[in-house]
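Mind having a look at this structure? Questions to follow.
Here the complex is missing one protein chain, while the rest keep their positions.
A, B and C are the chain letters, set down in written order, and residue numbers restart from 1 in every chain.
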Amino acid sequence: MDKKKYKISIVGASGYTGSELARILVHHPNAEIVDITSESHKGKKFSDLHPQFSGILDLTLVGAEDIQLSDLDMIFLALPHGVSMGFAKKWAGSGIRIVDLSGDFRLSTAEVYEAWYKKEHVFTEGIKDAVYGMPELHADKIKNAALVANPGCYPTASILGLAPLFAAGWIDPHSVVIDAKSGLTGAGIKSSSVTHFSNVNENFKAYGISNHRHTIEIEEQLSLLLKKAVNLQFTPHLLPVDRGILATSYARPDQSEVSQEKLEDLYRNYYNGKPFIRIRKEVPSLKDVRGSNYADIYPVWDPRTKRFIVVSVIDNLVKGAAGQAVHNMNIMLDLKEITGLEHVPVQP
Amino acid sequence: MDKKKYKISIVGASGYTGSELARILVHHPNAEIVDITSESHKGKKFSDLHPQFSGILDLTLVGAEDIQLSDLDMIFLALPHGVSMGFAKKWAGSGIRIVDLSGDFRLSTAEVYEAWYKKEHVFTEGIKDAVYGMPELHADKIKNAALVANPGCYPTASILGLAPLFAAGWIDPHSVVIDAKSGLTGAGIKSSSVTHFSNVNENFKAYGISNHRHTIEIEEQLSLLLKKAVNLQFTPHLLPVDRGILATSYARPDQSEVSQEKLEDLYRNYYNGKPFIRIRKEVPSLKDVRGSNYADIYPVWDPRTKRFIVVSVIDNLVKGAAGQAVHNMNIMLDLKEITGLEHVPVQP
Amino acid sequence: MDKKKYKISIVGASGYTGSELARILVHHPNAEIVDITSESHKGKKFSDLHPQFSGILDLTLVGAEDIQLSDLDMIFLALPHGVSMGFAKKWAGSGIRIVDLSGDFRLSTAEVYEAWYKKEHVFTEGIKDAVYGMPELHADKIKNAALVANPGCYPTASILGLAPLFAAGWIDPHSVVIDAKSGLTGAGIKSSSVTHFSNVNENFKAYGISNHRHTIEIEEQLSLLLKKAVNLQFTPHLLPVDRGILATSYARPDQSEVSQEKLEDLYRNYYNGKPFIRIRKEVPSLKDVRGSNYADIYPVWDPRTKRFIVVSVIDNLVKGAAGQAVHNMNIMLDLKEITGLEHVPVQP
Partner (left out) sequence: MDKKKYKISIVGASGYTGSELARILVHHPNAEIVDITSESHKGKKFSDLHPQFSGILDLTLVGAEDIQLSDLDMIFLALPHGVSMGFAKKWAGSGIRIVDLSGDFRLSTAEVYEAWYKKEHVFTEGIKDAVYGMPELHADKIKNAALVANPGCYPTASILGLAPLFAAGWIDPHSVVIDAKSGLTGAGIKSSSVTHFSNVNENFKAYGISNHRHTIEIEEQLSLLLKKAVNLQFTPHLLPVDRGILATSYARPDQSEVSQEKLEDLYRNYYNGKPFIRIRKEVPSLKDVRGSNYADIYPVWDPRTKRFIVVSVIDNLVKGAAGQAVHNMNIMLDLKEITGLEHVPVQP
C-alpha cells in the first residue's frame, strides 16, 4: 500500500459537498487535509459549522487567499457555480491539480454554458482543458488532467444508467425520458422556503420541468457516446429524504432484437471491472447505496411496450459529488480506485 | 339543503379505506353509518382498531352476515380484490346500491381481469353492469348505477392528468409514459417487510415495473376516450410519506400545432364545472391536496422536445379511494357533488 | 342551529397559525372571514401564499390599517409576540372582541413578561384585562372577555395533562418535570438553519433547556390551581414531524394513598363534559389527534417509584393554537363549543 500522504485543500467549507469531502478524506490513507477555506466563516473551526466533526476535524477555517499553494498536491473546489470558475482560473497555472465540484466546467463550450446557466463564463480556456470526471467513462483522460469537472448529481445517476445503451448504439435518440428523484441535500444547505422542513416533509414535487441545467449535461455526454445528437426529456423531483437520487429512464430501441438477457449482458460487460457499479437482479432502492460510492443499476426490457426501463440509484453527496471527486483524485494520483472509498452503505 | 339521512354500511373496517370512509361519512350531513363490518374483529369497537375515533365513532363491529339489508340505502365495499366480488354478487339483487373500492369491477371483461389479477372472477355479470366511477368522466352513468367500481388510486391520478389530451385526440397513443409515485398507505395496513418503517423511511424505490395491474385500468379508460387502442408504460414508485400520489406523465402529440396556451385552455375547458379539479399555474405538490378530495393538475408543453408533461396530484386515500367513493354516492343519491367533501387540504 | 354569520378578521396571514385559522373558519357555520391582513404580502391572494387554498379562499390580502372595524365581530391576532400587543392596544376600545394567539397577554404582569420575553410591554392594562383562554379551566371568564390570551402550544399540552392533579392538591409542587416534544411547525414558517429539512429530518434534539418562555406560563397557571407557588422543570424537544406535541410529565404526590383507579377517576371527573378532552386507556400518540382539536390524556401511577406519569398529546396548530382560538370564539359568541371544530383526526 502506498503510504504517501498527499496534501489537500478543500475550498468551500460550509456546504454539504465540503463536509462530505471532509468525511471521506479525513480517513483516506493517502490524504492529508491541510486547509479548509471559508470566506464567511474564517477563524471558526470546521467543527463549529459541522458539529459531527467535534474532536475529529477541528481545523481552523482560512480564507482562500491564505492557502499555501507550495504545500499542496490537490485542490477540491466545493463552491457554487459561477464562483468556482474564478478560483480555477486563478490557480490554473500553479501546477496543482484541481477537481471542481461545481457546474462550471462540465459543458462543451462557453456558449452552451451561458445559454443554460444564464451567466458569463470567465475562464473559457478552462472549459477546453477540463476533463469530464466520470471515471467509468473517462478514466484515461482523468489520469493526466489538470482540471477535472466533477459531474453533476443527476447526470451521474442518469448517464451511468444509460451509458451502455448509448455506447452500443441501441437507442432511438429522441425517445429518452429521464424521470429523476433527489433527496433534499441536492438543494443545498442554504435556508429558504424550498428547504423548510414542512415544505419537504411528507411532500413531493417536480421542479425545473423542461429546463433544468442538468439536461444539457446529460445530453452532451450521451451524444458523445452515441455519436449522434440527443434531445431528451429530463424531469427532476424533490424527495423528502436527505440523500440519494433514483433515476427512472425510459427509451425505445433503434432495432427490434432485444431481450432481457442481452440487455443484462450488455450492462455487465460494459461495467466489467468498474468497482463501484453494481448491476442488480432486484430493483435497487436509495438505502442500498446510502453513504457509499456505489451506483446500483437495474435494466429492464419490456417486450409488451418495446421499451427499456432503467433504474439507477446513487448517493447524491457521495457518488454524485464528494465520493466521485475522491475517485477522480485516486485516478489522478495513480492510487487504487477504491482507496478511502470502501464505505459500506448505511441501511437502515 | 337536503336533510335526509341515508343509511350506510361500510363493509371492511380494518384497512385504510374503511377508516377513511368513516372519517368522511361520520360528518356527512346526509349519511348515517349504521354498520361497519369486520370478520376478524367483530365484537370490538371501531375505535379499538382506529383509536383516532375514540369518542367519535365507537360502533361495535359486526360480521357481514349481520347487516340488516332492509335498513340500508348504500353499501361501501372496502375489501381486498378477490374478496369484494363475492359480496357484490351476494347483494346484487337486493336493490341496495353498492360502491366497490376494490379492483374487482374496474376492467372491461373477466378475461382481462383474470390475465392481470391472476384470479378467477366469480361475478362476470357484475363486470358488465358496473360503472367505472370516475365522476369527472362518467357522472351520467354513475347516477343510475347499481354497482359502481371505484377507480384505483394510480389510475385516478393518471387518467385525470391525461384525459383532456386523449378526449381531444391530441396524442400519439404509443408515446405515453406515466411515472407515478405513491405514499405508503397505498401498500395497505398489513405489516410486512414492504411496510416496515426502516424499509420505507429515507428510502425510495420503483416496483411493479412493466406489469403493475393499474396499467391495464389506465389503458382501457384512455382507449375509450381516444377511441383507439392505447399501449403505455406505467411505473409506480414508493414514497416515504403516508398519503398522496404524484404522477408525471409524458406524451408526444399526434400533430404539431400545440402551445402552452392552447394546452391550458384545453384543460380548463375540459374540467369546467368540476368542483374537485384545480388546473394549477404552479407545479403542485402532495401537500397541496393532502386530506382533501382535490386533484391538482399542471400541464406543460415543452417546445424543445415536442412533448407534453403533465403533473397530477391527489390524496390516494381521498380522491384516490374514499373521497371519490363518497363523491360517487353523492351523485347516485342526487346530492350536491361536494356534500361532505369540503375538507381543506392539510398543509402543513 | 344558530344561522348567524359573525364577521371575522384574521390579522397575520403568512404564518401557520394564520393559515390554520383559515382552514377552520372557512367552513365554520357561523363565521365569515371578511379580511385577512399581511403587511408584507398585501395585494397578493391568500392562496398565493398558501396554495392549498386555491379555489377555496382566494381573498386579497390587505394591510391591517385597511380593515373596516365597523364590520367586524371578532379579530384574531396571528402575529409574533411583541407585535401583537401594539394591535391589541390600538383596537382595545373598539368593542370588537379579540383573541390574541401570541404570548403577549398570557402572563400575570408586565414585569414577569419582560423578565422572560426580554422585551418591554407596551400595553400593561391589556395584561390586567386579558383572560387566559383555556376553555377547560376558564370558560366562565372567557365568555365575557374583551381580550383573550390564547395559551401557548406547550402550555396547553402541559397544563391539560397536569391540571386535575394540581386542582386536587395531590402534588408535591417542587417535584414536577415536564419533558415535552413538539413538531417542527412550532418553530414557525420562517426559513433558518433551525427549520432546514436536513437539520430536522432523521434528527431530534432538546432546546431551551432551563429557560424556555413557556416554563413561566405553565408555572403561573398551575400555581393558580394549586394555590401555592410552583417551580418546575420544563424541557422542550424538536421532533421530525410537522404537527403535534407530546408532553410526558412526572410528579410526586404530597400524600401516599394513590392508586391507578383513583387517578383515572380524578381525571374523568375533572374533565367531565369537556368535549375535546379524551382520557385514554391506552398510551396516545401524536396521530391520534392530528388535525383535530382533541387533547388525549393518559395518566399513570407507578407504585414502584411513587410517581405520577402523565402523557398528553395535542395538535400544536389546532388545540395548541387555531382550534383553541376558535373554541374561545365559540364561547365568546355563545355558540356550541364544538361548532366548526368537529374535525376527525387524520391518521394516517
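Methods note: a contact is a pair of C-beta atoms (placed from the backbone, for glycine too) under 8 Å apart; a residue touches a chain by one contact, two chains touch by 3 or more.
Note that the structure is predicted; figures quoted are calculated from it, not measured.
Visitor: Among the options C:10, C:75 or C:239, which residue touches the chain absent from this view?
Guide: C:239
Visitor: Among C:198, C:221 or C:324, choose the residue that contacts the chain missing from this document, as touch is defined above.
Guide: C:198
Visitor: Footprint of the hidden chain on chain B, which residues?
Guide: 16, 184-185, 189, 191-193, 195-202, 240-242
Visitor: By the contact definition given up top, give the residues of chain A that touch the hidden chain.
Guide: Counting only chain A, the missing chain is touched by 16, 19, 22-23, 26-27, 50-56, 185, 201-202, 242-243, 278, 280, 282, 284, 287-292, 294, 296, 317, 342, 344-348.
Visitor: Name, in rising order, the residues on chain C that touch the hidden chain in the full complex.
Guide: Interface residues of chain C facing the absent chain: 177, 179, 181, 198-199, 201-207, 209-210, 231-233, 235, 237, 239-244, 246, 248, 250, 283-287, 290, 300, 302, 304-305, 307, 309, 311, 348.
Methods note: only the chains that are shown with their structure count from here on.
Visitor: How would the chain B/chain C interface be labelled, same or different, where same requires over half of its residue numbers to be shared?
Guide: same
Visitor: Among the chains here, which has the CA centroid at the largest distance from chain C's centroid?
Guide: A
Visitor: So how far apart, in whole Å, are chain A and chain C when each is placed at the average of its C-alpha atoms?
Guide: Between these chains, centre-to-centre, one finds 46 Å.
Visitor: Centroid from C-alpha atoms only, then distance chain A to chain B, rounded to Å. What do you get?
Guide: About 39 Å separates the centre of chain A from that of chain B.
Visitor: Taking each chain's centre as the mean of its CA atoms, how far is chain B from chain C in angstrom?
Guide: The answer is 36 Å.
Visitor: Residues of chain A that contact two or more other chains, please.
Guide: 198-199, 201-202, 240-242
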